[in-house]
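Shown below is the structure under consideration.
Note that one protein chain of the assembly has been removed; the remaining protein chains are unaltered in position.
The letters A, B and C name the chains in turn, as written, and every chain counts its residues from 1.
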Amino acid sequence: MSAVGRALPETIEEGNLVLLYQDPKRKWITTVSKQRFHTHKGFVELETIAGKKFGESVMTSMGQPLAIFKPRTVDIVESFDRPTQILYPKDIGYALYQLGTKSGDKVLEVGTGSGAMTASLASAVQPEGHVYTYENRPEFLEAAQANIEKAGLSSVVTFHNSDPSEGFQEANVEAVIVDLGDPWKMVEASRRALVGGGMLAGFTPTTNQLEKLAESLRSRGFLIIEAVEVLLRQLKTDAGKLRPESRMVGHTAYVTIARKIQQGN
Amino acid sequence: MSAVGRALPETIEEGNLVLLYQDPKRKWITTVSKQRFHTHKGFVELETIAGKKFGESVMTSMGQPLAIFKPRTVDIVESFDRPTQILYPKDIGYALYQLGTKSGDKVLEVGTGSGAMTASLASAVQPEGHVYTYENRPEFLEAAQANIEKAGLSSVVTFHNSDPSEGFQEANVEAVIVDLGDPWKMVEASRRALVGGGMLAGFTPTTNQLEKLAESLRSRGFLIIEAVEVLLRQLKTDAGKLRPESRMVGHTAYVTIARKIQQGN
Amino acid sequence: MSAVGRALPETIEEGNLVLLYQDPKRKWITTVSKQRFHTHKGFVELETIAGKKFGESVMTSMGQPLAIFKPRTVDIVESFDRPTQILYPKDIGYALYQLGTKSGDKVLEVGTGSGAMTASLASAVQPEGHVYTYENRPEFLEAAQANIEKAGLSSVVTFHNSDPSEGFQEANVEAVIVDLGDPWKMVEASRRALVGGGMLAGFTPTTNQLEKLAESLRSRGFLIIEAVEVLLRQLKTDAGKLRPESRMVGHTAYVTIARKIQQGN
Partner (left out) sequence: MSAVGRALPETIEEGNLVLLYQDPKRKWITTVSKQRFHTHKGFVELETIAGKKFGESVMTSMGQPLAIFKPRTVDIVESFDRPTQILYPKDIGYALYQLGTKSGDKVLEVGTGSGAMTASLASAVQPEGHVYTYENRPEFLEAAQANIEKAGLSSVVTFHNSDPSEGFQEANVEAVIVDLGDPWKMVEASRRALVGGGMLAGFTPTTNQLEKLAESLRSRGFLIIEAVEVLLRQLKTDAGKLRPESRMVGHTAYVTIARKIQQGN
């Protein structure tokens, strides 16, 4: 068997971001360093992780094994400080695929919030693409910047501390993502910033917001590709006892995907 | 306003793949050429599209405007020839985000089918990454190759005409995607092909398949991150008449996301 | 074993309403008579059913067995002539249980439509209770009367051919069921017709209608007990291939259950 993939699996080094995983409810993102990391089942001297490979385990002082993983974007986002409600992975994943966002794209975000979508967009457009994100509440922007820094994605993100109802500084972007309470106010500015045929995604918790957003999009040169809600049911897969989980998230936000029709611009 | 995005919006040229869009049910992928393109509302001389910009429209001989868009991966996949049932966008988008697949990744697919997931993976890993895909039914492989060629993604995809129950030719890949009727038979080979901590996604229509896959994963060195079903509700956004659509897709497949735990290998 | 239930199972007689059942898609309600009944797999001389017991089968002229069942209300309703869209069993069943409608109740319905809810209410309140139903479109009322007659429930239903926006003729009813396009216009009249603490159920397809109905209920002396949508997933139970059906009904109507608060009246 020849290793067509990477020549060799990576060895973990000091400074690497790692996910320590005990179970779905107990998992942590941290950096390999000379620190001691505490869990409720004992501690780990983080430097002992250096030299191991991803997928291996480390034992806590109380004998609890923790799997060591390379964090995915979704893991890192889950560990973000959250001064605001963040978008759910189910909605982010859906929107990214519908937007068609890919490596090399230039995309614009309005409503940085805690940076969950920002990080996801940055991961999708790297290494050559870029994310321009706007947030007018300085305390959120600060938290988002720290989160993006932690995710190692700062080089592909530009933060703007402003409310761009007057217009964005960028033009000809492939996509605009709007996650604000009044997304309809950003439709005209989004239209001007988008390249012809460019995509817009809007997230709206209430049906009233969805209605206003759809109305604004239709009247300002967008085709609505779809307005959906994504429901996620988790299953318990115990052998002989397969069943959906007893509780689920009932609603997060409606996701609207629209596409700019060129009309001069 | 400076154009920080692309310097200039692209002008459509002969040879470009375009999406001609009338409405959600009537849209077509074609290539700009000297051909005449027929719709039920008249035809378009495709060469008249050259020189236009994406987002602009072209008029058919019967006066029906068609918007011209740069096709997203999801648009191209929707236009694929399908000798087999294909995965749904809702499931592909979910899996890609959970796998964390990104530019530069090497990923492996078992069960190419019509190439819907193949194209989506290829789009996510390009330009530096690669997709290795296995399919043992030659007629499906042929259709998939034509589809991937149409999508312009052939350079990042390697096709294998074999059933890899004995093992894959690749190693240290970041992710394995399994879309076969008996995915549990691929778990051991997948484990060996994956880098430590690598991700696996499996798609299973029935609860019985899900149960067997989960059992196999647990017994062969995987952590099950989650087993879910993604339900998508589309909404009609007519002003004053907002409501979910009357019909919806009730079920496609359960999506299982698992992660390899290193155990020597 | 002593037969505590009924002394003897009923023998089918001429004049009885029967359900002839081939499979979930092919089933018919008819009356045992001297008629010949045609199916796509041969005919049945209906008088040959007399003397059989429910649950037994009859063979068509082409050898297709049909099970003979005593029709439930839901079977009869499914066979109704439908000049209008009718409520779905999932919504009717939910509302009846939430309303607490039971034998002996007097209930009021606005918007008879094809009589699906009327029949369900009549079945629930019989033999001592009564349903008063209002419909201002004569052609619907006529169809509904024929449907209720077929269901054998005419003795517990009174039909009113009028739009009761001015008020109902009845008072002190236990429940009012509103199934009209503008249910908020019936809230005040409903309040006056209801006994203190009486229940109201409203069915609204759009979120805009739901919002107006809820607003009207709150401002006119009702407590909203709940506003819900009922989603029904059917499963295929083939052994070894258990799975939800591929298609499902995505939306019918929101069901609002409210309760009158006494304020003088």
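To be clear about the criterion, a contact is a pair of C-beta atoms (placed from the backbone, for glycine too) under 8 Å apart; a residue touches a chain by one contact, two chains touch by 3 or more.
Keep in mind it's a predicted model, so treat the numbers as computed, not measured.
Decide which residue listed in A:Gln35, A:Thr48, A:Ser162 or A:Asn208 touches the omitted chain of the complex.
In the full complex, the listed residue that touches the missing chain is A:Asn208.
Over the whole complex, note the residues of chain C touching the chain we left out.
Against the left-out chain, chain C lists 1-10, 21, 24, 53-57, 67-70, 72-75, 89-90, 92-94, 96-100, 102-104, 106, 120, 123-124, 126-127, 132, 167, 169-174, 192-193, 195-199, 207, 210-211, 214-215, 223-235, 237, 239-240, 242, 254, 256, 259-262.
For chain A, which residues reach the chain that was dropped from this view?
205-208, 233-234, 240-252
Keep in mind that, in the parts below, only the chains that are shown with their structure count from here on.
Roughly how big is the turn, in degrees to the nearest 5, that lines up chain A with chain B by CA atoms?
180
Using mean CA coordinates as chain centres, what's the chain B-chain C distance in Å?
Spacing between the chain centres: roughly 45 Å.
Measuring centre to centre with CA averages, how many angstrom lie between chain A and chain B?
Chain A and chain B have C-alpha centres separated by 20 Å.
In angstrom, rounded to a whole number, how far apart do the mean CA points of chain A and chain C lie?
Here chain A and chain C have centroids separated by 47 Å.
Return the residues of chain C touching two or more other chains; collapse runs of consecutive numbers into ranges.
207-208
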